[in-house]
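Only a single protein chain was left out; the remaining protein chains are all shown in position.
Up next, subunit A:
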Amino acid sequence: MAATVERVIVSSNPENSMSLQKALSAASPLTLRIVAKCPVTKARACDLTLPHCTVNTPVFMPVGTQGTLKGITVDQLESLGCQICLGNTYHLGMRPDSGGFQMVSLVELSEVTEEGVNFKSPYDGKEILLSPEKSISIQNSLGSDIMMQLDDVVSSTVKGPRVEEAMHRSIRWLDRCIAANKNPDKQNLFAIIQGGLDAELRKACLKEMTQRDVSGFAIGGLSGGEEKNDFWRMVTLSTDHLPQEKPRYLMGVGYAVDLVVCVALGCDMFDCVFPTRTARFGSALVPWGSLQVKQKQYAKDFLPIDPDCHCPTCKRHSRAYLHALFKSDTAAMHHVTVHNIAYQLSLMRSVRQSIVEGRFPEFIRAFMKRMFPSRDDYPGWAVDALASVNVTLD
């Protein structure tokens, strides 16, 4: 049984709202300005103006599910240059209070009906319903810059009629979300394209949802364990049928290679728990892959995680110190988290810069060369996906 968990995007810069009010006046709470288009691929570099901030895209949005980014303060996030991040409606608005109720897995504790998603507590049997209306009501209270529709999403590995049912239901729920939005002039609503790995279902969903008046579109139902060959084809199919002048948000994508390829396929916004989650296990992201700081080989390695990185962690600490610190204090996790966020944001800044300067294909080639020891190691799906947008990797 699939669970529907829907996300809310919360801006991290409330202080800027005053200065932006003038620019927005009576206009929509979202404006997208395309700063540059890659002449070779489908990539764009845009300025996305929202009530609390103008966000430069392509952008990676760190995930702060429970209203916190795992041990990192808002000030730290701002100094890393983070303009936008995520919170989660269920966790922030619905979650039953303490008394020991911990969500182990939402999938196992929910049931989808036409009304909405029913969550049942395994402790007291209490049921709570997350309907499209309830979801929007919570997000209206949260005051987020971008709200996500409640979608009926199934795992990408599921086949059969359930996929089609979920797609159609998502359209109906989108309409209910639009109707329920009490702040259309202050908060944006994004639709989430479904249809699993079925091209016809995707196209049908795209056709319907693009007829609705929403501020942007998310590509959902992917990044859940499906074959990468199917994954990229659905992404590029989706961006082919989405309007140019609205942002495209690919949900759940966060590995560096995936980000670069999907920017080439026409996506503007991304989110993923991976960089922050993997940090807590001591895994540091670097341009040549990742570095498991807790491994013995780093005990006497006195270099920083990445000698070329300017983040607070790399400016002050060595791999050896972090390796040892993991045995003594939770702050070790925070150091790696800061670094990983810096890495993701820096990657996207470089991507954007290369698009603006008209050299994105060259950037892609250099990026792949740095990331993989040899041409034979390039993932096949990435080679195919890039070829589909005219980038050949030598």
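Assume a residue touches a chain if its C-beta (ideal position, glycine included) is under 8 Å from a C-beta of that chain, and two chains touch if they have at least 3 such contacts; residues count from 1.
Just so it is clear, contacts and distances are computed from a predicted model.
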Among "Myotubularin phosphatase domain-containing protein", "Queuine tRNA-ribosyltransferase accessory subunit 2", "General transcription factor IIH subunit 1" or "Auxin-responsive protein", UniProt-listed name of the chain not shown: "Queuine tRNA-ribosyltransferase accessory subunit 2"
Selected from A:K42, A:R248 or A:H335 as touching the chain missing from the view: A:H335
Contacts of subunit A with the absent chain, listed as residue ranges: 66-76, 79, 91, 95, 97-98, 299-300, 302, 312-313, 316-318, 320-321, 324-325, 327-335, 338
